[in-house]
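Shown here: the complex without one of its protein chains, the others still in place.
Letters A, B, C, D and E mark the chains as written, and numbering starts fresh at 1 in each.
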């Protein structure tokens, strides 16, 4: 009989605390968004599932010797998982549109203003006494505005691992919501006339330029902002592998088996940070609120930068592609294209928007390097 | 000259002890079974090869800093390898037949009686003074009756790592022998009339049911038997990835590169436990003897449960499919199908037997959770 | 203002030391050779890129907690990466030509003389006071003459990790230069008449022989030179997987996702040893000089061994295939074929040269075992 | 009976009990889930021919997939031939 | 204004400054690199139809690749049909 009581006490029903139940519901919502709404399913599915596992009471999965805790300490504490993801992303990125129109790099720079504005916002919350974010935490929250999942996870793992769960969930959710968040801002800041601007077909880019670009980028990183070198280094390696044409078998693995395996493990490791004690804190609400602000400001500053460039230069660009500077590849570029076609059915902006789009990846990695450099 | 003697003393011929030679022969037998007899070759080939490497004298491969010892501490001590295998198995499992006929889950429950009967058998041996199994060791031996390789390795790694080699060899060998072990038992316990029972075509199962089932299963695990959550969690994640249709690239990797890589490493790590000192002990014989008992009792209880269900219900099932409840996917289901066709050429039981077959995987994972919970 | 100065001091321009700049140029040369000249690109591309990352000042990438340092301690200190590469190479090796003409194994033995002659050369340098190589370092340098990348990296990691960068760069560079290094030596040591010798078509080899060979090889290793067992063990496992025909899905992964992933990580880990402090030392020049000597002597002794065999036996072999005994698979075999066709357009030596070519892999792994045994 | 055996019987009893409890619950929940699904999404064309990511052989559907492929190929060829003739 | 906010403004100022500096430099270097490449390897047929290892969809080129494939298939079938007729 004693043993039966002991067994009953070992069940989840007996041990479940309300906050764990709540976190399981939150995780189910993430799974619902991933599966039914196709919100960044590659990441949100393993994150949501990891969140469920992490909140099962009475068994160590996300802490101690648990398997998710091991994935966390193996790949997130060390930074290895996001860096390998960056390798894979690099090997899937085509810098052609960017090389055909390099000034779109400036759009990728402007959109990073979302990051720093959000850092200020987080610190302002602290100032008001609403939350108690340190400068490291504020920097980690700001990086959500980079609209780049692995960068956000990498920076959060370095600067504020205690917020990693909330930051990752916020970053991926808003990336999925880009088609809803961006259009009103883009419409508000542009005239129909501007949205109708057609852009000339991009010039062809030679293979040699594509091979030299990642090396050029890495050297510039080495000279100017070394702390961005791990992230951009892996990115450039992936891209060089892709473009050089002599290591196709490595490229194929980096694009498939390697990135997929790491995505599963990284998702589960991030999910392990959705344990109730860590996620169900007021600051999570603050992070979610700041995250959407970050995306909005980034979008706006990208568009405004495009308008500024038009004011200063004779060759006009469609300001919609400025919004793609936040990264969120390739969603933001598609949004720009959609709004362009809406205003002018002959307006195909997709390729033109891919330039600022990948520039945004570089921009947020540089911003990440600076944040790590200054507050890390 | 001294150096020549030293060199001679470094050779394997000089250092080889009889028991190492014997273990190399045992390993060669495993390789023979894997290659010539196709006995679970995916696992027994790396296990057998690892066994050979582990018993080469004069070089540390399976102990200390040796590479197999590193694979062991990386993946078996931590439980990571069997859990990743379970992820892959989940991503290859179709719960359709089970969902079309959920009461076959009971067959998967009944067949787990083999596990607990074997635990008792092991303890009885201890009682008789034949062997000296502790309760933890008895539990680890019993799990052989689950007829599921990764579950057996996971539980043995938790409860009795010193027996892991013998338990894994026993589990995989008897799984390969299912087509020989099961038929006499199945024939003995059923009449020709019963074996002739035809079953109606299974209903079509919607994708939505297939998506909800792994979540349902995980939630039930969380509520009732949390200690089964690592195993069944990874299994359900793999299955959800498979069925949800939005992460196909992850599923493909889980089904191929990931599970194959882990299978090689896990096989070698298990092989490292075939070192003579650990494998050539009397208890290994006990484990081999108990293993076949476990399979036989599991088979019998599955069949008898099916007959009981027929006695209580009007919709008849063919009792042969009860034997598939031991898992040993998909071999046991094929055996049931073969005996069915033998008795009645129009009797196609394969799909019907897949239900209890995958139910057996769930059942033994639940049993594993209970054993870890109570004696772990 | 202070912060601006601090930021300026954090840039690479400020912190870059001349030797780091020099190493970045060296790395760029490696990348150029890999991409433009197709010098062993699968390895030299990640090595060169890793070398660039390792020499970026002001950020820990190749030391401390840096990601390359982690790859190094994960896979090179432990020996795991080269062993997994050997698994993959084994799974891609066809022993057919060797089995059809087993006496070509002797050519693979003779060519290893390059290894030991180079060990003597390195010690002679020490004797002269030019460099200060210990016997362990000399052994690690000698293994370059094995013309086998993973073997060289494995041995260097065991015996002289401080030289690993220079040894790996030397080994892969000279392997790529085989088409330039070997022909003059081969022409100098053979008459046109010898180069014209046609060889009879190789007999068909049964699958059973191909399955038994890796087991035979492993058993001989176990009996005679156990310290070669990790390397040749993994090689034989890969080959057995390939030939047995029952684990094709494992073989496919070992040949693709697994070896490709490990190649990327191993290349980066080796690249981490190109840090200026470690690579820009006089001994690197010595290693590069000794490396080419090693290749040349290996080539010469292979050819001379073939001539000796012709002198002693009635069935003539073309002495060009002796040069393939250094390994450098499959380049050396192609060189032999090219020179053969040059002398006699009906002379197809490729298949005949594959025998000594793979024998050279076995030979240098055996030599590696002996070196580790005696000086390790 | 020894202490150890007693412990073993306890383990077996509770163990089988739990396994059955669990799977019986799962039967009920599964039936309920399937009922709910068919109620809330009633007449949908259920077994969509799903993209096969699995490597498992299931001879039945595989064969039909093949014959469908074949039909498509034949159709494509037929169309091509027709087009070719018209362009003559 | 608090110490913390001040630190924040500093961070934002230097941060955005650095990001812009970096990307402006990158624009110049990229333009220079492209110019150098086109000078030293002038009239080469630039966009070689490279082997695609990437899985990314890019509708444009994908579509043209498809239609090229289709053309090839049609050509192959045409040839096969012609051959078939001649052999009749």
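Just so it is clear, a residue touches a chain if its C-beta (ideal position, glycine included) is under 8 Å from a C-beta of that chain, and two chains touch if they have at least 3 such contacts.
Because the structure is predicted, anything quoted here is derived from the model rather than measured.
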| item | value |
| --- | --- |
| Full-complex contact with the absent chain, from C:67, C:138 or C:164 | C:138 |
| Absent-chain contact - pick from C:127, C:162 or C:277 | C:127 |
| Chain not shown: contacting residue from C:34, C:144 or C:217 | C:217 |
| Residue among C:170, C:190, C:256 or C:318 that touches the chain left out of view | C:256 |
| Where the missing chain touches chain C, by residue | 91-92, 94, 98-99, 102-103, 105-106, 108-109, 112-113, 115-117, 119-120, 123-124, 126-127, 135, 138-139, 204-209, 212-213, 216-217, 220, 224-225, 242, 245, 248, 251-252, 255-256, 359, 362-363, 366-367, 370-371, 374-375 |
| Interface residues of chain B (partner: the chain not displayed) | 3-4, 7 |
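Here, only the chains that are shown with their structure count from here on.
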| item | value |
| --- | --- |
| Neighbouring chains common to chain A and chain B, by label | C, D |
| Homomeric contact chain B-chain C: same or different residue positions, threshold half | different |
| Far-end chain from chain B, centres as C-alpha averages | E |
| Pair sharing more residue contacts (C-beta pairs) when C-E is set against A-E | A-E |
| Farthest-lying chain, centroid of Cα atoms versus that of chain C | D |
| Chain centre separation in whole Å, for chain D relative to chain A (CA means) | 35 |
| Chain B: positions in contact with at least two other chains | 224-225, 249, 252, 256-257, 374 |
| Where chain D touches two or more other chains at once, by residue number | 14, 18, 55 |
